[in-house]
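One structure coming up, written as structure tokens, with questions to follow.
The block that comes next holds chain A.
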Amino acid sequence: MKHFGLIFVVTLVVCFPLPGLADDLCATDGLDHKVCLTAPAERVVSLSPGATELLFSAGAGDKLVAVSAWSDYPPEAAKLPQAGNSNRLDLEAIVALEPDLVVAWVDGNSASQLAKIEALGVPVFWLKPRTFEDIASAVERLGVLSGNEKTGAGRAADFLAGIEQLRDRYQEALPVRVFYQVWHEPLMTINDEELIGRAIRLCGGSNVFGHLPRVVPRISKEAVLEANPDAILSGGEDSDDRRWLEQWRQYPELAAVAMDNLYLIEPSLIQRSTLRMLEGTSQLCRTLEEARARL
Partner candidate 1 sequence: MNPLQARDLVIDIPGRDDGEALNFIIQPGQIWGVLGPNGAGKTTLLHTLAGLREPRAGEVCLGEHRLMELKRKRISQQLGLVFQERQDGFPATVLETALIGRHPWLSPWQMETGNDEEIARRSLEQLDVAHLSDRMVNTLSGGERQRVAIATVLAQAPDTWLLDEPTNHLDLHHQVSVLQLLTEQAGAGNSVFMCLHDLNLAARWCDHLLLLYPNGEVCWGPAERMLAPVALERLYGQELLTVEVDGAPVFVPRKVW
Partner candidate 2 sequence: MHGYSRPLAILVLISLLCMGLSISMGSAALSFADTWAVLTGNGTPLQQTLILELRLPRTLSAFATGGLLAVAGALMQVLLRNPLADPYILGLSGGAAVGALLAMLAGLAGALVSGSAFAGALLATMLVFGLAHGTGSWTPSRLLLTGVVVAAGWGAIITLILAMSPARQLPGMLYWLMGDLSHAGNPAPALALLVLVCALVLPLGRSLNVLARGPLQAAALGVTVRPLEWLIYVLASVLTAAAVSMAGSIGFVGLVVPHMLRLVLGNDQRLILPACALAGGTLLVLADTLARVVIAPEQLPVGVITALLGVPTFLYLLYRSR
């Protein structure tokens, strides 16, 4: 369905601008809703840090009139007015800004709150990036809606090209069995569906919990010991907080500990589904290469 929608949008916008809709800008969002604007968006509100980042990537940073809390990248995003926390939006403030486009994030925002905004006639564009391709196409579509079609398409293409390059280089490499730790109490990891899980596979890693049904499963230490991964990766609680990793050293029989394959991955580069994933993934690939050398 998604691809069909994408083809439809591309077809619509690029090839056949219909006479009656000549000035309309349309794009299908992550929920397969078609969002059309009569003119490029000039007053955009972003409701999640990821959406803010993607809007900046699409060249629409100067169109943003408000962002959600924790929108800290790029640095100029942090200076914009805030419209509340992503799961508790300040609806009044958003409506008062008279936006012509609101960009929401499926995993963070409340559908019922957004329904109210939509009822007031403000177009809502939902983002739901689950794959590298989704990220690229989100930038592309946000470019279209904000009148930065070329910037968006260019950045999206660069991103995909970078990802392809990594794929070509690492996919056939010797598999490294990886445990990626998302949180410590409770102990959480990701499966293959999660974007980090995809990045691990792209880099020639094999996620020991990739097969679990839940996207962010909560597991036991015991399961980690039994799976006995070759490398343990974690974003840590902060950028240079190795505490979670160091805790594994109390189990010297773990292959990852024995080979000293405990790696901190810069969380801001990998835990948001944005164009920075390219840098994060390439860091991840280099890390796994290092781990691979110790196998």
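Selection rule: all candidates are chains of the complex that A comes from, given by their letters.
As a working rule, contacts are C-beta pairs under 8 Å (C-beta built on N, C-alpha and C of every residue); 3 or more make two chains touch, one makes a residue touch a chain; residues count from 1.
Bear in mind the structure is a predicted one, so any value in this text is a computation, not a measurement.
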item	value
Among 1 or 2, touch partner of chain A in the complex	2
In the complex with candidate 2, residue positions of chain A that touch it	70, 86-88, 108, 183-188, 209, 212, 214, 217-223, 225-226, 228, 237-238, 243, 250-251, 253
